[in-house]
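Heads up, the thing below is written out as structure tokens.
The complex appears here without one of its protein chains, the remainder shown in place.
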Amino acid sequence: MLDTNLTDVSLCLFAAVFAVVVVFNKNPVVAAFSLLLMFIGFGGIYFRLGSVFLTTIQILVYAGAIAILFVFVLMLMNLEETKTFIPTKNFSLFAGIVAILAMFGILTIIIFNNTDYLATDKLPEVSMNTLFTKLFETYLVPFELSTLLLLGATVAVVFISKKRIPQ
Amino acid sequence: MSLFPFVVFSVISLSIGLVLILISNILGTKPKTKRLHDIYESGMDPVGSATKRYDIKFYLTAILFLLFDVEIVFLFPWALSYQSSSIKPLMLAEFVFFMFVLIVGYLFVLLSKSLDWEE
Amino acid sequence: MMIYYYLACFIFALGLVGTLIKKDLISILLCIELMLTSVNLFFALFSKSLGSADAQLQVFFTIIIAAAEGAIGISMIMALFRKIKSAYPDDILIYSE
Partner (left out) sequence: MLDEFLEILIKTVVILAIPLGSIPLILQMERRGAAWIQKRVGPNRVGPYGLFQPLADVFKFLFKEEVVPSHVKKFFYIIAPILSLLMALLPLAGLPLCAPFFIGDQKVYPEVFRSGLGIFYVFAATALGPYGILLAGWASNNKFSMLGALRACAQMISYELAISTTIVAIFFIYGSSDLHVMVEKQNESLYGIIPAWGVFLQPVGCVLFLVGIFAESNRLPFDLAEGESELVAGYHVEYSSMKFALFYMAEYVHMIILSTLFVTIFFGGYGLLPGMGFVVENLPSSIYFLQAISLISKVAIMMWFFVWVRWSIPRFRYDQLMNLGWKTLLPIGLVNLLVTVIVIYLRSN
């Protein structure tokens, strides 16, 4: 599992570059499009990891629906480019420090807690069938509850956007 | 499993478009008048910006699509695993409940007139 | 394999920075999606490392939450935008005073 090859590196670079564009770009529409490309890159990563169905969901839901929603709304809203980011120098410094802390925090937790499992290679692949069986047997209740969550979201969306707000 | 075939395929497809545009760029005549570069608006001078705000229905459609799409995508694994499942009655019950919630959501959206385009 | 852990950390940190420095609500929402995706990647990686299906199933539920969050978030932003013609939190503060 430690054998990182060219595919992994290029996939990571692809995703990382577009993630950087999402954050450090002045034009929100460009940011939304790079978010889309990053999602597609993540689909590739899931494919490399052998979780094929995650790739499907990643592309269908994230790239096919969520990213479309963002692009749509940004096109409808026409935000000004100059107002999107970086207020002051001090604030950026603060944000940078927070980011570095966060990154190293997560890494230390992962690496120094238990490195054994990161190196194992001979584990069986999780097949699509075991995954689905588990979803519909062990995770039955969360699965059904998630539909209720979506129902709630639908109701909320309809109410929020229906209400005519007086000018 | 390898992503290699996919990469080859997309690079070739991408290069088809690129090459065609390049060729037409080289062969095509260059425009002679300035007026050609104006916004196309039936010969009038355009008024206002193109990215003004459009009808709110468009984004409502996109949001509702997102919500229903997620629900329907989660039916895919169900449909694929039903045949090989050992507990078919339970699976059916799950499905019926799922569809019930989905249809209730749909009816709510329908009755709230969010889907009406004519006003 | 390890490189994906680095990537996930990096993207999570980027999302965090984005939520702090971006000034309009939709971009902030974009950055939150960024963080959610990186968490998904973590789950997928754990699933691979531990050879278990549970972590992958968490991704399914995270995706549902991300979808619901995106939908509600965007409709709230649009409602605000229609009311005060702006999508910047600073303006909302001014408006509420």
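By letter and in written order, the chains are A, B and C; residue numbering begins at 1 in each of them.
Assume a residue touches a chain if its C-beta (ideal position, glycine included) is under 8 Å from a C-beta of that chain, and two chains touch if they have at least 3 such contacts.
Since we're looking at a predicted model, the values are computed, not measured.
Among the chains on display, the ones the left-out chain touches in the entire complex are A, B.
Contact residues of chain A toward the unshown chain are 29, 33, 36, 40, 43, 47, 52-53, 55-56, 59-60, 63-65, 68, 71-72, 75-76, 128.
In the full complex, chain B contacts the hidden chain through residues 1, 4-6, 8-10, 12-14, 16-18, 20-21, 23-25, 27-31, 36-42, 46, 50-52, 54, 57-58, 61-62, 65, 68-69, 72-73, 75-76, 78-80, 82-84, 88, 92, 95-96, 99, 102-103, 106, 110, 115-118.
Here is the rule we go by: only the chains that are shown with their structure count from here on.
With chains as nodes and touching pairs as edges, the resulting graph is complete, every pair of chains being joined. The highest number of C-beta contact pairs joins the chains A-C. Measuring from the averaged C-alpha position of chain A to that of chain B gives a distance of 18 Å. Rounded to whole angstrom, the centroid-to-centroid distance between chain A and chain C, based on C-alpha atoms, equals 7 Å. Residues of chain B in contact with at least two other chains: 56, 59-60, 63, 66-67, 70, 74.
Shared interface positions of chain C, defined as residues touching 2 or more other chains, are 60, 63-64, 67-68, 70-71, 74-75, 78, 82. Partner chain C is touched in their complex by these residues of chain A: 1-4, 8-9, 12, 15-16, 19-20, 22-23, 28, 31-32, 35, 38-39, 42, 45-46, 49-51, 54, 57-58, 61-62, 65-66, 69-70, 73-74, 77, 79, 83-87, 91-92, 94-96, 98-100, 102-103, 106-107, 110, 117-118, 120, 123-124, 126, 130-131, 134-135, 138-139, 142, 146, 149-150, 152-153, 156-157, 160-161, 163, 165, 167.
Contact residues on chain B toward chain A in their complex (touch as defined above): 1-4, 49, 51-54, 56, 58-60, 62-67, 69-71, 73-74, 76-78, 80-81, 84-85, 87, 90-91, 94, 97-98, 101-102, 104-105, 108-109, 112, 114. Within the complex, the chain B residues that touch chain C are 56, 59-60, 63, 66-67, 70, 74.
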